[in-house]
Each structure stands twice: as C-alpha cells, then as structure tokens.
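Note that this complex is displayed minus one protein chain, with the remaining chains in position.
Chain nomenclature is as follows: A, B and C, assigned in order of appearance, with residue numbering initiated at 1 for each chain independently.
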Amino acid sequence: MSRNVLKIEHMTMQFGGVVAVHDLSMEINEGEIVALIGPNGAGKTTAFNCVTSVYEPTNGRVSFMGKPIAQNSPNKKMRKIYAGTMPDAFTDKTVRMSPDQVTKLGIARTFQNIRLFGGMTVLENVMTAMHLRRKSNMFTATLHLNMKEEKAMRQKAMDLLETVGLKELQDEMATSLPYGKQRLLEIARALATEPKLLLLDEPAAGMNPQETDELSAFIKRIKDQFNLTVFVIEHHMNLIMEISDRIYVVDFGKLIAEGTPAEIQENPAVIAAYLGGEDE
Amino acid sequence: MFNTVFPYLLTGISVGGQYALIAIGYTMVYGILRLINFAHGDVFMVAGIVMVYLNASGLPLWLSVLLTLLITVVIGFAIERVAYKPLRTAPRMSIMISAIGVSYTLQNLVLYITGGLNQFYPKVSFISDSVTIFGASTKMVTLVTPILTVILVVALVQLINHTKIGMAMRAVSKDFETSQLMGIKINSVISTTFIIGSFLAAVGSMLYFTNYNTVIQTSGAMPGLKAFVAAVFGGIGSIPGAVVGAFIIGICENIIKGLDIILFKAGITKQNLGLATFSDAFTFALLIVILIVKPTGLFGEKTTDKV
Amino acid sequence: MKKFLAIVMVLCLMAPAFALADDMPVVKIGVFEPASGDSGAGGKQEMLGMQYANKVAPTVVIGDTEYAVELVYADNQSATDKAPSAASELVNQKVSVVLGSYGSGVSMAGSPIFADAGIPAIGVTCTNPQVTLGNTHYFRICFLDPFQGTVLANYAFKEMGAQVAYCLAELGNDYDVGLAYYFQQAFEALGGMVISETFPTGTSDFTSYINNATGYGAGVFFAPCSLAYSTLIVDQAAGLNVNFALMGGDTWDSNMVLEAAAGTNLKILVSTFYQEGGNAEFDNGFKAWLNEDAEAMTNNGGNDIIAAVSVMGYDAYFTALEALKAAGSTDSKAVNEALWNVTLDGVSGAIAFDAETGDAIRDTAYIKTVNTENGAWDFVAVQGVN
Partner (left out) sequence: MKTKKKFNPAMLWAALVIVLVYVAVFITEQLLPASSMLFTVLKKGATYALVAVSMNLLNGFTGLFSLGQAGFMLIGAYTYAIFTIPVADRMNVYQYYNGGLVQFAMPVVPALIMAGLAAALFAFLIGLPVLRLKSDYLAIATLGFAEIIRAIFQWNKLGALTNGSNILREFPTFNDFNIRNAEGEVTLYLSTLVPFLIAGVCIALIVMLINSTFGRSLRAIKDDEIAAEAMGINLFHHKQMSFCISSFFAGIGGAMLAMYQSTIQAKAFTSAMTYEILLIVVIGGIGSVTGSCISSFLFVACSEWWLRFLDQKQMIGNFEVPLLRNGFRLVVFSIIIMIVVLFFRQGIMGTKELPDLFKRKKKSQQEVKA
C-alpha cells in the first residue's frame, strides 16, 4: 500500500451545542481519489474546513504526510457542553495552523460557493495563487527586479489555464465567466499552489450533464498530470462512482459507511440515510 | 478620598447620561443599517442651534422645546431619505462616506448661518440652578440627566420589545433581506429608527447645552465621537450596551481629568504629571482594549463567517 | 440628471471672481484674522476696529497720489493648518501690508508665507514673543506675554494674596500655553505655587478642571484661553459655586464674558489693552457706527460695549497707513522698511517699534473686573511690571 497522505483521527467539530462533525476518522493514501458523501448538512464542508484549518476542530487530530496539522481537545468551557467522544485522547498537545500554512504544506481546495477574486482577471486569479511559492521579497517585487520569476509565473499560469481550457478567456474578469467555467478556474487556481492533496468541494454543482461528464475525465487527468491525491465532496453520484477509489459516507456528522463504490452502493445504512434524507 | 473623587464621579455620570442619549442613536442605526452614522453628532449640534434661534425669535420656552424636538426629528428623517436611502444597494463604504459628507454639510451650513460665532444657549431656570449634594456643588441638570436618560431608555426598550414596530426593528437588525421578504416595510422601519435617534439626540442636546451654554458648529463632533465610542464599547447594536458604555466612558474620562489630584491627595505622586492631556486619548485606549479582548464590545453578539 | 448636475457643477467651479471697478488707484491691506473657529468672535471684533478705521479714513495719500484703501480679508479659521493657505490668498491678492492676527499660533503659521513674499505684517493682539523674534517682517502693536503674564502674576500674588494658582491652557494653542508659561514663571518667582493643566481642543465640560482647582486650594484660576472656552469656564464655575477668582488675559476682554458672568457671584479679572472711556471721540464714533450697522453689531456680540481688540485693530489700521505714507509707495518692501520708524499716537497709547524685534514699546496694561450686577467692566488698575 502506498503512503498515507491525509489521516483524520476522531475529529469532532462542535459549534456551541451543535455537533457538526462527530468522531470522524478516515485515511487517504497517495494517488487515491477519495470521496466524502452524505446528505445536505451532514458536515462534509465542515470536515473540509477543519482539514484546511478554517475551523479548529473541537477534538481529534488531522495529520498531513504524517505530520499533525491540527490537533485539539475540548477546553474547560467546551468540556461542559462537549457531546463528542474521547475528550481525553488528544490532550498531549494542541496544534493549530492558519489556512495559508496548510496550503503551503501542500493542501489546496476549491469552494462549494465559488470564491474567486472578483476584481481580477482569470489570469490574475491563477497568478495570485502562485504568490506563496515566490522567491522574491517585497522590495525586489516592488522594484520589479523579479521579472524572470514573474515571467515564469505568467507562463505557468497560462499553462494551467490551457490545461483547464480557459486560455482564451485569460483577460476576462473572473466573475464574468459562466458558472461551470468558474468552477474550472477555481481548480486551476488551486493547482497553482502546487498541492499534493487537492480538496474539491462539490466541483460539479451547477454544471450541466455534459460538463459533468467532462469533469470526471478532467479530474482523473489532472490527478495523473500533477501527481495529486484528490479528496472530493460531491452530490452527483454518477461522478463519484466513476472517479472514486474509495468512498466515505457521513450523516448527521457521523461516519456511517466506507468502502469502494460498489460496496457503498449496496450498503443498507447509506441507502437509508439517503432515502431518509429525501423525506426531509 | 471619597470627597476627592466624588465630584468627578458626579460629573462623569452627568456626562455619561448625555453621551448615552446620543449613543442610542448610533447604536440603533448601526444595528439596522450597519452604518456608522457620522452625521449623528451633528444632528445633535443642529438641535442646539435650532433651539437657540427659536428662543431668540421670542417664542415661549415650552414651545421652543417642542418645536426643537419636532424640527430635529424632521431633519433626522430628511437626512436618511436624502443621503442614505438612495445608497441602500451601494457598498457599505459609500453610505459611510455619505454620512461623513452630511456631517461636513451640516457643520458648514451652521458655520455659514451663525457666522462661526458661539451661540448662547437659552437658560432653563430650574435645571440651570445650582445644588449641593454630599458637599459637592453642581447644576441641577447634572442630576436630571442620568434620571431622564434611564427613563427614556426604559421606555425605548419597552417600545422595542412590546410593539409591532419594535418587533419589525428587531427582525430587520437580525436579517435585513429576509425581513424584507417577510413583508416588513424596511423604509418605514429605518425612518422610525432615525426619528427615535434624532429625538433622543435632541433631548440630549437640550441637557448638554443647558449645561455648557454655548453652541458652535463643531460642538457636536466630540460628544458625537465619544458617544459613538461608547456605543461600540457597549457592543454596537445593543441599547443597554450603549447606555452602560456611555456611563463608563463618561466616568472614566472625568476621573482621568482629575487623576493627578486624586493621586496627589492619595500620596501616590509628588507632582502633576499632566495626565489630563489624556482624557480623550484614554477613551480610545479603553475602546481599543475592549475591541481586542472582546471584538464585538461588552454586550455585542458574536458573528461567524460562513465559508 | 447626472449630466445636468455635472454641467451645473462645472459652471459653479468656473464662475469667475468679479473684480471691483473703481476710478481711484487702490492700495490693498490684508486682514489676516479668524472669522470662524474658536477665536472667530475675537477675530471679528478685531476686524470691527479695522472696518471702522477704514470708514473713518477710507483713503490715504501716498507720495502725491490719493489711494482708496481696500481691506482684503482672509479667514484663517483659528487653525494653524488653515492659516498658510489664507496667508497665500492674501499674497496672491498682492496686498501691501497685512494686519493680524488675533491669536499667536496662526500668526506664526502665516508668518513664513508673508516672509517669502516680502510682505510686512502688523500683529494686532498676538502676544507670544515668538511671533516677531528672529524675523524682520513681523511687527506688533500690543504688549507681550512675558509682560502680561508678569503683570497678572504680580496682581494675583500681591494684590489678591493668592498663594496657589491654577493655570489652564488649551493644548496646542500658542497663545494659551505661552501666557500660562510666563504667568507660572512670574508667580513661582514670587514664591507662589502653580498647578498647570491643559485641555484638548473642543472640550466643553470644564467642571472637572474647576474641581481640580478647588482640590488644590487655588486662590486664582488663570485660564488664558479663547473666548469660546472662557465663556464656558465662567458659566460652569458659577454653577459650582467656586471660591477662587477667575483670571484671564486679553482674550477675556469681551462683552461675551460679561454676558456669561452677569448675575453670578464670580470674581473675574482680566488684563487688557484699553479701557472704555480712554478716548471719548473714538468711543462715541465707534458706538455710533455699531448702532448704525446691523452686521457690525452682530459681530460685536449684539451690544455696543467696546472690546479692547477693536481698539487695537483700529490702531493697527492707522499704523499701516502711517507706514504707507512714510514709504511713499505701495510696494510691500518699501512699507516694510518704513515700518521700523513709524510712530503713532493711537487710541490705545503711543506706538513705536523696538528696533530689534519690531515689537511696540509698551509698559502698561489695564486690569479690569466684571461688575456682575450691571454687566459691565469696572476699571481696577493700570499695572506695570513693577
């Protein structure tokens, strides 16, 4: 088995009295495409936010390439209302990183509700994401002494845009693109940070069936091209079943199943959760 | 010790009461529009000027008072309609700039009308009188202000909690768009807010200027800023917060002014350190400390960004 | 709508200034005074003196030609940051000589602009020594703070028997701070104790400062501040039933202080340049003019009590005329040269300039007190340094 890229151990995220993620444990290995599915409000995006350090998990540990990037246990105040499991398992230390540090380590993400930089062109959006890999400092950059680097950045950004098929639109304002293209741009932007692990939050949302079909091929292609491990949240079952190596299913914050696409399709708990979900 | 500190406390409470009446206007508008209404301090000043001119025209005092309240309310209402309503869909910054513009305009208009000279505020016989309590002399208005403030605030809280318009206000401050969809007449709610704010500013201005007897175009700037700080301090959007904040700011400010002598009398310092220089600065220092410790103020509600 | 507004705005901006047409050649005298801000009231009273003087002597014979004298106004807004552009405006209008200002800070702020343009200025009631020190273009017809401070300190210590004095000055007001400083020096030299504090611009609540003075057991409360604040202090001190005397410098010599003090039991002393009744001809003429001119009356605070600063403004105007006559030309450099030797027997006393600093040689000040019953100034003493 290949190397472990992301490991989540007993992660619980509680907002006040609401437990959004409840004792979630999962592993993602190098080169895999792993999906996290579940009904609306099951805590999928919250899990993403914990992995990318937007939120600090209430309890549990997240490790990337064997190194903890987030670890926490409920503090005094939280302990009184804590509704999760194993409150004493991770008290040895606390690890807290900012989202940009996590990105620097090699985790990039896209957003469910597209968050492009509206005031910028398509090309600039991608170039902005390369900022973290720059070698120039503020002075050299201001005095434009980093022309070589800047040129290389531009070139690489163009290459990325070509990969996602947006090269022709490079000078358009990002927000003027159609919805599906904006999603692709988000992926290009995430790729520009040179990630090892790519988190895709509902990449097919708002895409038409044809675009969705193209997307699954596209994800596989970039995975190979950039040596990625992919962690994806999605509602489009066809897409998930087609691309995923393994699938985790959550409901009400809790992990209810894991396995290959074929296993999941036959799992009664999953079926119940989804049918139950439709009743709501 | 008590005798030394008490006069400052007394002044502080009085000043705090005046700030409180202005601070409510700031806090209510912010609660609903998320707008720092920079012009509010100037509405307060204009109320003072209106009173001066009405009184000079020979009207009886009670009529001047009533007309001042009415005119100030109309001005507050008009400002909202002219300067803020057209910008409702504009970015927050634009509307704030518009507020600064209104403040600028009001000050310059008053400068033009008065010729930049101090105007003497009419004396109101009863509340201008001197009284002595616990050995400290003060004006009657010092005692009247906090009491009147508390009465008005209690009335306002009743209005907000137990009337239909109050309910609408609360709804709008929670979620502007949804309440609009729910059929609340946003514009009338906002106008009501401005009317209440201006009314309280007018009452505040009467108490304030009776105490300090002169009005000039810049009279509103400092009290306005202080009241605003008080509103933020107490948690902007929260009426009890604004009142508590105003009293705290008022008292602290006056204690600082007297701090040198208090320390001196207590034997802590040997010489005058000139700490009174920092009476205004301290207000802001206090504000910054509270913002850092509790970014939404004493009674403010916590908000989280949705990702 | 937008287009229309844009056009209207452009028209507003482009509207030319309409020039005065007159047959007689014109000599321009710049009036560099605050017409707004904290010192606005005082500045206006000072301007009244100049306006009245201009009415009394609307023309001047320079060389062989008779010139009409035009007063050119620039409002320095009592602010040191607005003063330079007001001064530039006067320079731009090509005035021959400048009068002003009320307030030392604005005078100092405008001074370099006049210096660069080579225009002389006659300080009317700016009493800080720094106004004229180290330059050759600024003159002054009033006494100075070291003198005034000493006079007041002497009076407070010797005549009133005060042992402790409480000084209160506005932060960043050179007039206040300077006068308080010299008062403190003199008072402490006499063996008294001085507590000196400052208040920030825009303060309206002085009760805590007054409480401070009471707390220190002050015998005199010396607050040489702008008129805007002095009336507040008077009013609030009255409300607090203080048992010390209030003392002010020349800025307090105003009917507005009288108004604020009327009907209270305060003791208020001020030092000033002139006492009404000193020159009957001027007094009568000035009062008659005030009563005729409604706007002038308003600017004087609504009554015809003569402020000392008006007298000083009047004298400054005639000093300028003398200088123009002596120079024999309207060229500002010539006027500057001529000013050194100008003498004038003014309403406020004889004026001649010190050959080094350009300050008027003066050795007396009037001390007045408020008669709280009839709301008028009562003359107390003419006081010199000794």
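Simple rule for what comes next: contacts are C-beta pairs under 8 Å (C-beta built on N, C-alpha and C of every residue); 3 or more make two chains touch, one makes a residue touch a chain.
The model shown is predicted, which means the values in this text are computed figures rather than measured ones.
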- Item | Touched by the hidden chain, restricted to displayed chains | A, B, C
- Task: Decide which residue listed in C:27, C:48, C:62 or C:79 touches the omitted chain of the complex.
- Result: C:79
- Task: Could you tell me which of C:35, C:97 or C:233 touches the chain that is not displayed?
- Result: C:35
- Item | Option from C:116, C:159 or C:378 whose C-beta touches the chain left out | C:116
- Omitted-chain contact residue, chosen from B:56, B:100 or B:266: B:100
- In the full complex, which of A:70, A:153 or A:204 touches the chain missing from this view? A:153
- Item | Touching residues on subunit C - with respect to the absent chain | 1-2, 5-6, 9, 12-18, 20, 35-36, 73, 75, 79-81, 83-85, 88-89, 91-92, 94, 105, 108-109, 111-113, 116-117, 129-130, 133-134, 171-174, 177-178, 181, 198, 200-201
- Task: Identify the residues of subunit A touching the omitted chain, counting contacts across the whole complex.
- Result: 52, 54, 98-101, 103-104, 108-109, 111, 115-120, 124, 127-134, 136, 138, 141-144, 146, 150-151, 153-155, 158-159, 162, 189-190, 192-193
- Sites on subunit B contacted by the missing partner chain, in the whole complex: 34, 36, 38, 82-83, 86-87, 90, 92-94, 97-98, 100-105, 108-109, 111-112, 115-116, 221, 225, 228-229, 232, 236, 273-274, 277-278, 280-281, 283-285, 287-288, 291-292, 295, 305, 307
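Everything below uses one rule, namely that only the chains that are shown with their structure count from here on.
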- Message: Just to be sure I understand: the centre of a chain is the mean of its C-alpha atoms, right? Then which chain's centre is nearest the mean of all of them?
- Response: B
- Centroid-based (C-alpha) most distant chain relative to subunit C: A
- Ranking chain pairs by contacts puts first B-C
- Item | Centre distance in Å when subunit B and subunit C are each reduced to the mean of their C-alpha atoms | 35
- Whole-angstrom distance, CA centroid of subunit A to CA centroid of subunit B, is 48
- On subunit C, where are the residues touching two or more other chains? none
- Item | subunit C residues within the subunit B interface of the complex | 35-37, 40-41, 44, 77, 171, 195-200, 202-205, 207-209, 211-212, 214-216, 227-228, 231-232, 235-236, 238-241, 256, 259-260, 298-299, 301
- Note on the structure: Per the touch rule above, subunit B residues touching subunit C in the complex are 4, 7-8, 11, 15, 111, 115-118, 120, 128, 130, 132, 136-139, 208, 211-214, 216-219, 221-223, 254, 257-258, 260-261, 265, 272, 274, 276-277, 279-280
